[in-house]
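Apart from one protein chain that is not included, each protein chain of the complex appears where it belongs.
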Amino acid sequence: MPPQPVHKRVHPRGVFSRFKGNIEAITIGVKFFFNPERSTLIYPKEYIKLKDGYRGFIVLIKDKCINCGSCARICPAAAMKLIRLPFTDPKTGRTRMKLWPVINYNRCIFCGYCVDVCPTEALYHVPYHDVVWDTMEEAETDLEKFQKPPEWKTEKEGIPVRYVFDEKKGLVKVRVEGEE
Amino acid sequence: MGALEILWKIISWPPLWQLIVLGLIVPLLVVIYILWFERKTAARVQRRIGPLHVSPKIAGGLQLLADLIRYSFQEIIIPKTVDKAAFISAPLIALILSILPVVGVPFTDKPEWFPIPMDYSLLVVLALVTLSPIFLIVAGWASNNKFSIIGGMREAFMITAYELIIIVSVASAGVAVGSYNIVDIVHAQTGWKLLGLLNPIAFFTAFVGVLLATSGFPFEIPESEHEVVAGAFTEYSGLMYGINMGAAYLKRMVYSIVLSVAFLGGWLPYTPGEGFVSGYLIPSIVIMVKATILMMIFSFLRAVYGRYRLDQALDLAWKIMFPLAAIGFGLSLAEAYLGIF
Amino acid sequence: MSGFVRGSVGYNDLGLPGMWTRRIGKDVYEVFIGPQHPGSGHTRIIIWVDGDIIVDSEIDMGYVHRTMEKLSEGRQWIKAIPLFERMAIHDACNVTLPYVRAVEKLLDVEPPERASYLRVLLCEINRIAAFLYGFGIFGVFLGHSTMYMWPFGDREVWVELAEWLTGARLTHTYPVFGGVRRDVPAGFTDALRKAIRYMRRRLEDYRKIFVDNPVIRSRLEGVGVIPKKIAVELGITGPNLRASGVEYDVRMNHPYEVYDRLDFEIPVFEEGDAYARVLQRVEEIKQSLRILEQVADWLDKHEKTPIMAEKFWKTAPPLYKKVFQEQGRVKLPATFAIMKVPAGKAYERGETARGEISYYVESNGANKPYRVRIHSPSARNAIVFKYILPGHRVMDLPAIYGSIDYFPPEADR
Partner (left out) sequence: MNAQELVERIKAVLGDTVKKIEVHKGEDYIEVEVDKDSIIDAARKMKEFGFDHVHDLTVVDYMKEGYFRVIYNLGSYTVKELSYFIVGLAYNIPRDNPQTVSLTRVYTTAEFQEREAFEGFGVIFEGHPDLKPLLLAPPVAEQRPLRKDFIVKEEPEIKR
């Protein structure tokens, strides 16, 4: 059934509803004052352990890469670049120049196009994105750096938590323990 | 008489005591507590945690001290275009004047501990509390900033709204008892004959009046952030801004003290005895606790209400609160006639 | 009445609103609200006040302008999706969907049914999140700090859902040409139902503390009234238009995706004041929850079928199909990066949280758009500040600004 318009009107206001409104507002304030339903994340003492499939930092598996360059071509922010590096084929022993992707996290917008367009699944996301670099140069990767995930300090220092959906409280913070 | 004894005599001279304890130490502690409470209560209602990082063990209690230190070390910027003398002096005078009314409040019924013994103390207090808003307007005017001037003008409008309400409704306490001496008013309330219970209308109007006067929610109009940035304080920075804000809270404290002696029975149910502890310390603590509870209620309302429009606040003050205050006054007269006190 | 002019408009013969005010003279104060003002966002509203009454006003936008129309001409078709998303990142799916649909029109591609449902799913999640965002901003404009924190906290529920579905909190880049990028993960619909029930309960709390709060009602009732005729004349859009009594919603008048198969209402309020606009948004959240329930039911009942159009999915290698089966993730065809779109023009619109967004897309057969013209809802609503503000008090400015739910990055594009 297609949507239908329904006309509504603002309910009028009288002395009684004013009084009732005040009482209701104060009551609910008092209710939350005595029973605060907090869900604040005390970052970085706690950090969210993100779900699988989160589009975080991108890592290259060099062995799978076929140097097609699709990732760089589809990158909307021009963060993924192709660099020319010599590559020695282990079978034939011949050295050729090949195009390899590297990423510049100063520009990356984490859209995940590169991961999704890669025909051999040579790129994958790691489920975090909160890393601080001291300089802009550090955020640029070379081919070596691109092959391992960036160092995640938050994980070492904080307690992993996860938010669970709840009917009463919306999101409930749960500690993640013993999950590896 | 040794030198120590003379020194002790000087220090324990009530007016000096009042100056140090009630004028400096107690307000600082109370304001720090109230600011902390205000932030924490808002956080609780809003499902947050509130200040935490400075001292997590006592729920961020030292956050305010940290803020204070930060304020003190911030650069005080005085723009070129302001009227310097007025710009600097207005907040200082406002600070002094906002705490001044305490001189009229006896915190006990033993005359030797009075700051200044007088027979019309309630009226004197009411007269003194009306002084400080002028300097807020001066501060706004001296800032030479459009938002400051608008904020100052709003404060000027608000004075016309709240002054009469507070005076009429607090004065009705004196009318009911038949004396404007605060000691008499408190004495008359012994035996749970609290004026706040016997004349709830006057208490309510006085409460709303204080909200209006101290720009507490829902009447936070003179410095409403989203229209006039910070009202009269827009150009102030660093400690000067802190002084301005502190003056507002001191004003609220003084009003709360007035309300708690006039309507909530002052140092009752405790009966002051002889000596410093029984005669002065405990009664004043009782009063401060009552005043603090009132201030906590004021702070709590911040979490529940938005702000009224200026004309609506004036409407409410003149069309509803002022007649109510007059009715409260009449109720007090009737109670005095019936001889309840 | 000599010496008095009506409102701000001397040149318009349409009789737009505004009360009788004095001519701008030397006793009129010029106040610049913004762009650094706490109550303006990244825009500037210049008002001329006579006492407490706004005599004339003008909006000066463009502080966060990014020339998206021009930028899109320089990049391939698919690269424009993440770009346009940045207009309103908390409403990302709604904002990009019409562009995707316009290009699909040119490509002659229809998304599969399941993809359509998934698009609607994310659109409605985004819509609720965007409404809650608007409520938060509105609350704090009226000095109601609790109403700032609560919707922002509850918005997290929806953002979390969107993150679970798409892998990103805000800039989902979810719809692509021919379908969507991910299928629903296991257990998603249960969480969605929990979120729906939770939101329904929370709306009652909002009503108590904000919507029915007498202070808020006093601030909003009769303020910023846009009568029906003027709403149409100014061409405002979205909940603001419907709060003025116009029965217009793109989901109803020009149904896209599967909206014509879902059972929901288009609430319409008659009053046209700021309070009606608030209630309008509350009602729309309720309707969005209804839509989400139906989408959740549909997703539970139906098998996992491809969510990419046959044209692109047919040629997909086995690895792609394996990834989809295992992870629910659609690998994009490599042609997307260099895809050429047949020449032609397409016009597509969609209903975002703030109103109707429309894309005029023209292709000349190249791999880049020839011209993309975006008209975003906030840009269409901006005209309100010029014509509705005069005659109100200065303190009504935040009330009107908040009730319009004006979002500068979206208006500036």
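Labels for the chains are A, B and C, by order of writing; each one numbers its residues from 1.
Keep in mind that, in the parts below, a residue touches a chain if its C-beta (ideal position, glycine included) is under 8 Å from a C-beta of that chain, and two chains touch if they have at least 3 such contacts.
What you see is a predicted model; the values in this text were computed from it and never measured.
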Chain not shown: contacting residue from C:V120, C:L234, C:A274 or C:I404: C:L234
Sole residue of C:I47, C:L106 or C:I400 that reaches the chain not shown, by the stated touch rule: C:L106
From C:P35, C:G62, C:P185 or C:P227, residue that would touch the chain that is not displayed: C:G62
Residues from subunit C at the interface with the omitted partner, ascending: 11-14, 16, 61-62, 65, 67, 69-71, 73-75, 105-106, 108, 231-235, 241, 246-248, 253-254, 344-349, 358, 360, 362, 370-371, 373, 375, 379-380, 382-383, 387, 412-413
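The rule is short, and it goes like this: only the chains that are shown with their structure count from here on.
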Distance from subunit C to subunit A - Cα centre to Cα centre, in angstrom: 23
Sequence positions of subunit C contacting 2 or more other chains: 146, 153, 209, 213
For subunit B, residues that touch 2 or more chains besides their own: 45-48, 303-305
Residues of subunit B that touch subunit C when the two form their complex: 42, 45-48, 146-147, 150, 217-218, 220-221, 224-227, 229, 302-312
Touching residues on subunit C, where the partner in the complex is subunit B: 29, 31, 37-39, 52, 139-150, 153, 209-210, 213, 215-216, 218-219, 393-398
Residues of subunit C touching subunit A in the complex: 75-76, 78-83, 146, 153-154, 156-157, 160-161, 163-164, 166-168, 171, 173, 181-182, 185, 190-191, 194-195, 197-198, 201-202, 205, 208-209, 212-214, 217, 221, 245, 247, 249, 251-252, 255, 259-271, 275-276, 279, 283, 317, 319, 323, 327, 329-334, 336-338
